[in-house]
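The other protein chains are all here in position, but one chain of the complex has been omitted.
Read from first to last, the chains carry the letters A, B and C; within each, the first residue is number 1.
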Amino acid sequence: MVPYLLEGLQGFLTLALSPGLIGFVRLLKARMQGRRGPGILQPYRDLAKLLNKERVVSTQASWIFHAAPGILFASTLVAGLLVPLVAAPLPLDRVGDLVVVVYLLLLGTFFLALAGLDTASAFGGMGSSRAMTIAALAEPTIALAIFGMAVAAGSTNLGEIVARTLSHPEATLSAGHLMAFAALFIVMLAETGRLPVDNPATHLELTMIHEAMTLEYSGPYLALVEWSGQMKFFLFLALLSNLVFPWGVSVEMTPGAILVGVGALVLKLVVLATGLAILETRLSKLRLFRVPELLGVSFLLALLAITSSFLVR
Amino acid sequence: MTSTDAVIGCLVVMGAGYLGAALLAVLRAGRRSGVALVTCGSVAGSAAAILALLSDAQAGLGFPSPLPDLALVFHLDALGAAFLLLIGLVGAPAAIYSLEYAPGGHSAGGGRLAGTMLPLFLLSMSLVVLAANVFTFLLSWEGMSLASYLLVIDEGDSRERRSAGRWYAGMAHAGFALIAAALWLLGAKTTGATFVEIREAAATLPSVVRDVVFLLALSGFGSKAGLVPLHVWLPRVHPEAPSHVSALMSGVMLKLGIYGLLRVGLDLLGGGPAWWGGLLLALGVMSALGGILSALVENDLKRLLAHSSVENIGIICIALGIGFVFRACGMTGLAILALAAALYHAINHAAFKGLLFLGSGAILQATGTRNMEEMGGLIKRMPRTAALFLIGAAAIAALPPLNGFASEWMIFQSLLAGATLPYPFMAAMMAVAAGILALTGGLAAACFVKAFGIPFLAMPRSLRSAEAREAPSSMQLAMGVLATACVLLGVLPFLMAPLLSNAFRDLPGLSGVQAAFRIGVVMEAGPGAAGVSPTILALCLLVAGALLPCALLAIGAARTARRAETWGCGRATQTARMEYTSTAFAEPLRRVFTDLYRPTKDIAIDFHPESKYFVRSIQYKSSIRTWLENTFYRPLFDLARPLAGTGRLIQSGSLHVYVAYIVAALLLLLLLARWL
Amino acid sequence: MSAEIFARLVTLASSLVLLSGISVLWRHSLPAYIRTFARQSFLFVLAILLVAVQVSDVQLYVVAALVFVIKAVFIPRVLRRVQRHVGADIEVRPYVNTPVSLLLAGVLTLLSYAVASPVVNLGALPTRGGIPLALATVFVGLLIIVSRKSALTQIIGFLVMENGIALLAILATFGVPLIVELGVFLDVLLGVLVMQVFVYRIRETFDTIDVDRLKHLRH
Partner (left out) sequence: MLLIALLLCPLLAAAVALPGLLGPRLAERTGALLSGLAFLLSLVVAARVAAEGVVSIGPEEFLRADGLSAILLLIVTGVAWVAMQFGAGEDALGRRYLVLSHTFVFTMLLAVLINNLGIMWVAIEATTIATAFLVGLHRTRSALEASWKYILIGSVGIALAFIGTVLSYFNFVQRIGDLSYALHWTVLSRVAAGLDPDVTRLAFVFLLVGYGTKAGLAPMHTWLPDAHSEAPATISAMMSGSLLAVAFYAILRFKVVADICIGTSFTDHMLILTSVTTVAVAATLLARQANYKRMLAYSSVEHMGLMCLGSALGSLGLVASLLHALTHAASKSMVFLLSGRIRERYGTTRIGSVRGLLRSLPWSGPLFAGGVLALLGLPPFGVFTSEMLLLRAGFLAGRPFVTGTILALLVFVFISMLGHLNRMLYGEPPEKTPAGEDPRRLWPLAVNAAVLLVLGVVVPGPLMRLLDRAAGIVAP
């Protein structure tokens, strides 16, 4: 298959599946809380509605406010092209590795935080400050997780990591591997603003982190920001599933294998999403200054993962 | 004309340019021509460096002197050329910038002293890199300190500037003494104390002497580079200097400390035991974390940038430390990878830190203040400066397409390669270092969101920043040059390939070694290891960014926009007091790292006389004096004060005591004479 | 005169010079100091004459005459004029009271024997017995300067030390070359004249000659 068609598929999948995934998680949480909840396609309808609404821009805003949604969306989309959703050594494998993916997402958060500050509202400032704090505290865990996987695979390239785990399936049962997964899971909760760290559904100014930064956006800008958030959530789950349990990711580029890859991806995402939904219904939001302890736990888990992989080597 | 003559020609042009500019400034002749001379001097210097790197020209210049120890001998080798390029990279824009830089109303380009000292400062830095014997190195090193000291002091008289001057002079001279001791001790066995002789004699030195020399050099050069225990002068001095000089000091002078470490550690001593690298790594990690934590809670923009320089020097030293460890373990391929990463980050830091300091200078000139709490909304008044400052902020926060990311990625790869070290404990430490490096990267991103957001975005917090005017064109040109450098170094890393791969070819033990990395369109850290291509990545981002508005238009997204007041829960008007300040922005992180900051807090509540429940005013004052100063420097000063007191007892004024001293001295010496 | 008698006489003369030096430590009144110094100079002249006779060297006679004129006659008169003009006759309480001073003088003499031992057992000099005593006189002179407070007494102390050194020169080398001897006398004379001018000035400005008051210049 022409390599760039594959990248096109990756891009399409990231764009198409992410709102659905969020819709599925919301549906599951509603059902668990005894509500009917809107359908899986509700996020698509919201995006379509927003795209056609009029943009309301604050008088204080500068060009940063206008550019931030674009940069956020573009960087998340490019990250999507790099993450091995369906096939392992992607054509763009030598362009960006795991570190690039993480830092692309950080680029998006950076500009979103700036946009939050731009509108001179207290909530925007608060959101940016808290978002950047959590992003900063999550970095060390991500680095250690990447370090652990890269030491095992010999390089930080996503293709090699997937190929390594595929060729040595017994490695996944080692304690280090599982601890790395747990650490990355906690980081995913922090980065994408899921429940124990930040309540995605709330509009209560004092508690929201991600929501506060995007308070001033409306119309197509809000659509782009929401979509990027959903894509980021989708990518994190995809990373979690494909790097730690890479079965189903097609190694040879035949159309059949690709279809199997898509199926495996959807299956893994559904499993992870249900786990997440169960977790979110049971947990309540942590106070902001307890979040560093949570991230500290994840850092410790990642560190144990690495030291065990060293000492056992 | 062989390449050697070309290099010497360029060097002569460089020297002539700087000296000519200094002369013009002394005679108060045309300032424009002075700046032009300095710029062409810097360009000539960089040209010489590039020529020396590309061709293996061994350009040497020696002035014979009757006493071999005091001869002035210069020699440009690959390592020196790399740093000479760095000086030229920041020197030219700084000179252009100084043309119209005149904050606080005093004459543009500073007085006569500042005019002469800037070219001499650049010249002495270039000579440090060219020096080939101990005397020349020490002469140009102390000349550099003196020139920068005068530039700081001449900026105008204020209490902080004088105390900053004293801090700087004291630490610089103490550092100089340590370096002098190290180098003279190193050159003790040789006749002319030239680097060539030292290199041969170094192997025969006993290992104790080699360790002592390394520790002396580490503390001497570390104090100049701003490594943690000796960095305290840096945040006090850099903000006081004129902004283009702060850019030079932070961007270039700190790197000469790194150059010194490389020159003594790897070149003259030819590498040493692994604990050298381990110590350097530990200091680097502490500097990185300490630097960024202090930068986060800083409200003075230039002081924030100075703290961030400490952080970046820490990151460079992490890479340097791993390089030393690899060198000690004989893994020379990986050693060159780590050292190249350090050099690459040094050059990148010179570019973006120079840009940020020049930007802060433009703000200082426009708003007359360095305190971020009084800035705000400058992006509307100074759009071009804002855009350039944003590029610098994004680069320093290591965001992908720019140069900060490229060098930080290489450092992460060298840390990763460190995992293959024979010592398991050292390998585990690599992981911890990677974690702390990432934490520093995250905190840097948060810090520079604040450093860009508070001054430039939202509403102006003071009258002056409301009426700020855009920086003059020469300053914008200077910033533009550095900004393009940031982008090019990031997006087209293969520009740096020739520099990075053969900058270390002259070091003993590392010459002719196949470097573990290959930088083409794709940057690969060693055979089979990870590869990244910032060029294609930037292309993808551009394409995605460009396609987006077309896609929106294609699917008929709404195009109308309406300006409205920022939503404020229905209150009447939006004022500047409602927006987030820099203290507020850093408050969550301050709370997270309280045990490191240990802020002092005192609250004064003024109750209404009638009842305790009505409060007239609450005064809350909190200050952070980094714990390091209290634990390390405070006792040092308390110890020095009584020591100075003993002097007063000796000179008590009584003649009888004085004559008694003579008699006592006579008797003591007579006793000694019997037994010596 | 046989070498034996000469050696014993020279040692006797030197010990008398030392004793008169020590008596300065014992007395308290300024005129007494001046008289003691005059007597010490006279004894020193006798010592020089002894050596001159033994060595029959014309230069020594010239030196003896010079010492007599300058040190035994002229300087005491100058000091007496200064003392009368200044009017201070009782030495203010010294730092070190008399018994301790005498004890110190004894210790210093023992010390000078220890110091001078290489000089004494070097040559078969008939006058080697007097050398440690001359050195002791020097140390006693220093002790006077350190322990006494009045400026005039300090000049006396300096002159006692000077006598000690001159005696050492005579005993050890039977007199340094004449030109050097003349230079030394010129220096001592000028030195004393300068010092007594300063004593007058100190009396005018500080209206006391107690050096203990001169403590304004410190640190």
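What we mean here is this: contacts are C-beta pairs under 8 Å (C-beta built on N, C-alpha and C of every residue); 3 or more make two chains touch, one makes a residue touch a chain.
Remember, it's a predicted structure, so these values are computed and weren't measured experimentally.
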Inset, instruction - Identify the visible chains that the left-out chain touches across the whole complex. - result: B, C
Inset, instruction - Sort through B:F135, B:W409, B:F456 or B:Y597 and give me the one touching the missing partner chain. - result: B:F135
Inset, instruction - Kindly state which of the options B:A102, B:A169 or B:L542 is in contact with the chain not pictured. - result: B:A169
Inset, instruction - Could you please point out the chain C residues that touch the chain left off the display? - result: 115, 118-119, 122-123, 125, 135, 138, 142, 145, 151, 154, 158, 161-162, 165, 168-169, 172-173, 176-177, 179-180, 183-184, 186-187, 190-191, 194-195, 198, 201-202, 205-206, 211, 214, 216-217, 219
Inset, instruction - Extract the touching residues of chain B with respect to the undisplayed chain. - result: 63, 65-67, 69-70, 72, 134-135, 138-140, 142-143, 146, 153, 157, 162, 165-166, 169-170, 173-174, 177, 180-181, 184-185, 187-188, 193, 640, 643-648, 650-651, 655, 657-659, 661-662, 664-666, 669-670, 672-673, 676
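Going forward, only the chains that are shown with their structure count from here on.
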Inset, instruction - Determine the centre-to-centre distance between chain A and chain B, using the mean Cα coordinates as centres, and give it in whole Å. - result: 35
Legend entry - Centroid spacing, where centroids are CA-atom means, of chain B and chain C in whole angstrom: 70
Inset, instruction - Please work out the Cα centroid separation of chain A and chain C, and write it as a whole number of Å. - result: 101
Inset, instruction - Check each residue of chain A and list the ones that touch at least two other chains. - result: none
Inset, instruction - Indicate the residues of chain B shared as contacts by at least two other chains. - result: none
Legend entry - Complex contacts: residues of chain A adjacent to chain B: 51-60, 62-64, 70-71, 73-75, 77-78, 81, 92, 94-97, 99-100, 103-104, 106-107, 109-110, 113-114, 117-122, 124-126, 128-130, 132-133, 135-144, 147-148, 150-151, 154-157, 160, 205, 215-216, 219-220, 223-224, 288-289, 292, 299, 302-303, 306-307, 310-311, 313
Legend entry - chain B - residues contacting chain A, complex: 377, 379-380, 383, 386, 390, 394, 397-400, 405, 409, 412-413, 415-416, 419, 424, 427-428, 431-432, 434-439, 441-443, 445-446, 449-450, 452-454, 456-459, 522, 528-533, 536-537, 540-541, 544-545, 548-549, 552, 555-558, 560-569, 574, 576, 578-580, 584-589, 591-592
Legend entry - chain C contact footprint on chain B (complex, rising order): 647-648, 651-656, 659-660, 662-663, 667, 670
